[in-house]
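Shown below is the structure under consideration.
Removed from the display is one protein chain of the complex; every other protein chain stays in position.
Per-chain numbering from 1; labels A, B and C assigned in written order.
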Amino acid sequence: MSGSALREPPLPPGASYGELIGVVADPVLERGTGRPWRIAFAVTLLMTLGLGICIAWLFIQGVGIWGINTPVVWGFAIANFVWWLGIGHAGTLISALLLITRQHWRASINRFAEAMTLFAAVIAGLFPILHLGRPYRFYWLVPYPNTMEVWPQWRSALVWDFAAISTYIIFSLLFWYWGLIPDLATMRDRARSRAARYAYGVLSMGWRGSARHWHRHDALYRAMAALAVPLVVSVHSVVGMDFAASLMPGWQETIFPPYFVIGAMFSGFAMVVTLAILLRRGLGLEKVITPRHFDAMAKIVLAGSVAMAISYTTEWFTGWYGGERAELTHLGHLFTGAYAPIYYGMLACNVLIPQVFWLRAARRNLVTLFLVTILINIGMWLERILIIWNTLSHGHLPSMWHLFYPTFWDWATLLCSIGLFTFLFLVFVRIFPAVAMHDLNKRLYQEKEERA
Amino acid sequence: MSLPCLLLAEFRDPETLLDAARRVREAGFKGLDAHTPFPVEGLAEALGFRPTRIRPAMLVGGLLSGAFAYWLQWYSAVLDYPINSGGRPLHSWPVFLVPTFEATVLGATLTGIVAFLISTGLPRLHHPAFAARGFERASQDRFFLSVADPHVDAARLAALLDGLGPLSLREVRGE
Amino acid sequence: MAHDAGGSGPPRDTADSQLFPRWATLAARLGLVSLVGVPAILLGLLMALQYTPYVTGQTLVRNQPVPFSHEHHVGGLGLDCRYCHGSVEKTRFAGLPPTHTCMTCHSQLWTNAAVLEPVRRSLAEGKPIRWRRVNALPDYVYFDHSIHIAKGVGCTTCHGPVDRMPLMRQAAPLTMGWCLDCHRQPEAHLRPENEIFAGHWTPPPDQRERGRELIRHYLIRTEHLTDCSICHR
Partner (left out) sequence: MSAGSVLSRRQAALGLLAAAISGGLSGCGEPEEEILPYVEQPERLVPGAGLRFATTLALEGYGRGVICASAEGRPIKIEGNPGHPASLGATDVFAEAEILGLYDPDRSRTIRQAGRPVTWQEFLAALLPRLEALEARGGEGLRLLTGPITSPTLLRLIAAARGRFPGLVWHAHAPIGEANARRGAELAFGRPVSMLSRLDRAAVVLALDADPLGPGPDQIRNGHAFAERRLARAGRTEFMRLYAVEPATTLTGANADHRLRVPPAMLRDVALALAAALGAPVPRPELAAKQARFVEAAAEDLRAHHGAALVLAGESLAPELHALVHWINERLAAPVEAIAPVFPAGAEGPMPLAALVEDMRAGRVDTLFILGGANPAYDAPADIDFLNACKQVRFAVHHGLHRDETAALCDWHLPAPHALEEWGDLRATDGTASLVQPLIRPLYATRATAELLGLLQGRLDLSAHAAVRETWAEGRTPEEFEVWWRRTLHEGIVEGSAAPRFDPPEPRLPQVPPAPAADGLVLVLRPDASVWDGRFANNAWLQECPRPLTRQVWGNAALIAPEEAEARGLNQGDVVRLEVGGRSLEVAVMPEPGIAPGVVALSLGYGRRRVGAIGEGVGVNAYVLRTTDTPWTVPGVALTPLGRRAPPVLAQEEQRLEGEARELLPVIPLEEVLRAAGDASRSEPPPTFYPEFAYETYAWAMVIDTTLCIGCNACVIACQSENNIPVVGPEEVEWGRDMHWLRIDTYRQEIDGEPHPGFQPVPCMHCEKAPCEPVCPVAASVHDQEGLNVQVYNRCIGTRFCQSNCPYKVRRFNFFGYADGQEYKNLGEPVVAAHFNPEVTVRARGVMEKCTYCVQRISAARREAKKENRPIAEGEVVTACQSACPTSAILFGDLNKADSLPSRLRQEPHHYKLLGHLGTQPRTTYLKRVRNPNPALEGDAA
């Protein structure tokens, strides 16, 4: 990965172990919540309650409150699901992939990236259930002994989804938590109030930094990292197969699984950058999250954007080269249909704009970074909704062509889900060390050795 | 089950800790351990830990749960209630592999977690080491060597560590 | 923050001067186990619950406006099932006796028994007797009595020994699984025509062989019996 570009150490030379720990831990333990945080907290709390209302109304009225219709039976719910899950990929990737590839600069970002992953994955997992016509029956996807003596239908990509996502959520939680344990011990030992010390004490399960513990911890953590990579790839491949394993024009494409995985990393990394910028500001982590980190991540985003461009063109080419009527109609609809403007917007966000990262200046300018990565995530959401709209609204039979029009509840649910995500993240940064302190210090130790 | 006696030597940096570890081990002390804020490479060897069996356990666990997942799919789709689904074969092995893979990963992970807890004895909220004053820095910027050997007392340890200049040397008494 | 209590001679700390008491470790371990175990056990119970009469209604007895005793009428008087359940051979619905049927006898017998008051009132006012359903299936299940009778499934196979029921009782769980068990291997339950309405019937020792014989005899296509469309439309 492009992280290898970082010859020089990203950590401030001459920093001490305690100093770095202070940088990370003090915002949580010493400093009070700032005004911006409190405002953000209040707003997102309201949005979370809003999500509750959306769901309540959904269960009272039925999925008909959304814009879905007979040909376009899927809508925002599925798009949101794919989008959130995509975002929920970078974290584990950064941790695992960069760990395996010995990209030690990951230390500064992996913790909150993992948290992001966890929250995003959980929210993503919410949508397929909400989208069901009879959500209270979702557990029929689980193979369990029942008086009906019937089983899930294993050939369905949704069953794969269910398996993949539940695995992924459990895995992400454990991976995140196990990385957190030593830091929780640190918090326990730094905390002033007795309550906090008890809380962190219980959470850290009595971690005492024993060499034995470290030894086992290292073995487990690296093994999990090794498992994480194929898992992440499998999860979004399966999501890709939700569409690819069909025979609808614009869906039935072998490129979908890899294309979805790349898309996921792309949007995920974009989100990490966005959050990194905010965290750096909010928690004053300038020391540990340096321009070099952004530079590296921007390069990855750029690579993702190029990969997306390739995926799109492949899609167009195969569609055109296949020459099947429905496929051609679908292609024509992409570029000239009712959704064409959105489609062009999507291309701009995902392919055109990220090209600014060829410029070093842009890679290191936080404002640019922030705006571009936000645009990328908007673009990626548009991509997901368009995959659904374009195919389902213009299927094989012209007689069943019908467009999708979003309703208030479509938008409300989407926005409130973003609210919930932010809410969880805000809580996270107030309770947990947003950066892996033991990793930082380990990195510091290594740099000292390298210098020595 | 707290040890009758626990000796803790505190150091400023990992290197010294490593030397100390080697020395006490050569001296044939038992019950050696160290407490550090981050994993120090070579420490495990220095203290003479045997390689852990977590990963083999994960492999076995993963394979078992994967096998179970595949069997379950085969049993339910072929044996228990065979249903013609879109003219696909009852034993659609290629698709059965997907849930199988996920199950393997999950199984391996959970096994690993359990193995970790067992092999480390965590959670363990109460431990003599915590009683040592200043031990809280073991999770921050101090490096402790701990000896739990009834035949060793503070004096012998101090003598042995002569020259490495431990910041402090303390012993924890259980009753 | 941490204070370094350096001093002469190795200072001694006692094992109890720490954040958590000794029992905390055990508590934490139990806590961790129950964190996983308790939900698992609850789910398990929930699954098991589905099989209990509490959910299936098996062995359930309901009080009826008239305490009609199958034991007396079938076991005692030896009435044929079809005397009251007239349409059992013809249609989906076994049929319940019109008040008129009851009165064929009870206009002579027990003409002023108190328990029969509702029957007499029904006839007088032309209002039906409101029986309470005992063997109820969900409305998306299309069970047809006549075909089962025609293909050698006896009454008591599902309804149990009614000739020993003072008040009607739900004999079978009536779950889909229970239906499937028979639809998967009917040979275990099939009877020859003349025994279908037998009050209570115990399978002969060689039922398996007889059953297979009867499957051929009744021309039953077993492979079709587990189709969803057999019961659901």
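The definition used in the following text is that contacts are C-beta pairs under 8 Å (C-beta built on N, C-alpha and C of every residue); 3 or more make two chains touch, one makes a residue touch a chain.
Keep in mind it's a predicted model, so treat the numbers as computed, not measured.
Taking every chain of the complex into account, the absent chain touches A, B, C. Of the options A:Arg155, A:Arg292 or A:His330, the residue whose C-beta touches the omitted chain is A:Arg155. Touching the omitted chain from chain B are residues 83-89. Along chain A, the points of touch with the absent chain fall at residues 61-64, 67-74, 128, 131-138, 140-141, 150-153, 155-159, 162, 242, 245-248, 324-325, 329, 392, 395-402, 405.
Seen across the whole complex, the unshown chain contacts chain C at 55, 57, 62, 86-87, 90-93, 95-100, 122-123, 126-133, 136-140, 142, 144, 146-147, 150-151, 218-219, 221, 223-224, 227-230, 232-233.
Note that in this section only the chains that are shown with their structure count from here on.
Highest C-beta contact pair count among chain pairs: A-B. Each chain gets a centre from the mean of its Cα atoms; for chain A and chain B, those two points are 30 Å apart.
With centres taken as mean Cα positions, chain C sits 48 Å from chain A.
Residues of chain C found to touch two or more other chains are 2, 19-20, 25, 28, 32, 180. In chain B, the residues that reach two or more other chains under the touch definition are 81, 83, 123-127, 130, 136-137, 140. Chain B makes touch with chain C in their complex at residues 2, 81, 83, 117, 123-128, 130-134, 136-137, 140, 142, 154, 158, 167-175.
Looking at the complex, you find that chain A touches chain B at residues 16-18, 21, 143, 149-155, 159-160, 163-164, 167, 170-171, 174, 178, 182, 185-186, 188-190, 201-202, 205-220, 223-224, 227, 230-231, 234, 238, 437-439, 441-442, 445. Chain C contributes residues 1-2, 19-20, 25, 28, 32, 47, 50-51, 55-56, 173, 175-178, 180 to its touches with chain A in the complex.
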